[in-house]
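Excluded from the complex is one protein chain; the other protein chains are retained at their positions.
== subunit A ==
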Amino acid sequence: MKEFDLAIVGAGPAGMSAALEAAGLGLSVLVLDEQPAPGGQIFRGVERAAGDPALAGEYAVAGALLARRFRAMPNIDYRPETTVWHIDAEAGLLSLRGPRGGGMARAARILLATGAQERPVPVPGWTLPGVMSAGAAQIMLKQAGAVPEGRLVLAGQGPLMWLLAAQLARAGKPPALLLETTPRGALRRALARGGLWRGRAMLAKGAALLWEARRSGMKVVSGVRGLRAEGEGRVRRVAWEGGATECGVLLLHEGVIPSTHVSRALGLEHEWDEAQLCWRPVLDGWGASSAPRIAIAGDGGGIGGWQAAVEAGALAALDAAHRAGRLDAAARDRRAAPHRAALGAALALRPFLDALHAPSPAVLAPPEDATLVCRCEEVTAGQVRQAARLGATGPNQVKAYLRAGMGPCQGRMCGATVAALVAETRGIPVREAGVLRPRAPYKPITVGELADLPEEEPA
């Protein structure tokens, strides 16, 4: 079995940046990614799609450049379309499934660069065909150049909404309506967090997108509450407190949260982030986790956006080189200084954005008992509340009572909501309800795939 100095899970901004830095320092680097091409979610499919005028901007420029540098760098063993379904953190062993079957790899250090997922938006009717996450529509644009058909309504909040609205407008499909859920008063609270001057470039970019989307004719209703999707067999209407409208496709978004499935399954220490209202792994300034071999960089360690991810990836790589004996502490710290400065700048606007787009309590814990929380096992908010009243103290007990979190998604979609519902019902803080502890395999694999796992073959 091949041994690497550093194995990186994920080829998004953090993973690519870490690979470039580490390989540049002479480390042997393995990069494992489920996608067929580098980019992660934010720069998804950038090598093919950068020429699409709808995607002009950061994606086409910064994303394409990063992917090009990543491809050109020697000493990176890059394996696309490869799923990591188990990690033995003590032994540094990774179990893989690639295009040519199963395999194993060993690494002295493992960097999880698994990025973010969209926060679940469990509103009534969110499982109807025609209702999707906003990120899903953006992926359709990036991977297939495709746009939604029929009357398009966006509902929710966050920078991605404005970016997507502008991109769809450029693609000839401006949304008819944006139902913005940012609560009244959020802007005042956000302004109090500061960071506006340091983050002014990012702020200007956001303002330009906002203007571009509005100019395309998209109507905006703000302060929207009580959102619901309606229809038989597919979405036909979206309703909210004080309004309703026809819709063919409804796109939901309430920001992103760290994708912690693997870090939780590994049993790494996590903490509840009160500002971002999500769980995040506990990390030091180099991204090192509570497990000796494992580091985390990028949005998987806390939401910071792609520029912060690039810097955090480089820092984790420098630390990996130090631990491998290639850099003494002084050299590591010296090289880290510009990355730390850039990281600070990339994060300057974050407190403002976190406060502005904090999801309402109704997003975290849907008030209506009939709302489906677990899409896989079709468990409702009311059932979870009932389980909490009967004694379930957190998502792991709810899973045993109701199967919520036991379906194919292993709680990726419902874990956060279940914890919030338990906390609400029992009158405890979410951090006390705790976090769902998934198990390997991280992705379902068949018994056949397990059986014909070769010892030495690369995936």
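We take it that a residue touches a chain if its C-beta (ideal position, glycine included) is under 8 Å from a C-beta of that chain, and two chains touch if they have at least 3 such contacts; residues count from 1.
The working rule: contacts and distances are computed from a predicted model.
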- Per UniProt, the name of the complex member that is left out, chosen from "Succinate dehydrogenase/fumarate reductase iron-sulfur subunit", "ABC transporter permease", "Sarcosine oxidase subunit alpha" or "Response regulator": "Sarcosine oxidase subunit alpha"
- Item | Candidate in contact with the missing chain, chosen from A:81, A:230 or A:432 | A:81
- Item | Given A:76, A:111, A:131 or A:227, the one touching the chain that is not displayed | A:131
- Item | Candidates A:62, A:108 or A:140 - the one touching the absent chain | A:140
- Absent chain, residues of subunit A that touch it: 34-37, 41, 45, 48-49, 51-54, 81, 83, 117-118, 127, 129-133, 135-136, 139-140, 143-150, 171-172, 233-234, 248-249, 259, 375-378, 406-410, 412-413, 441, 443-448, 450
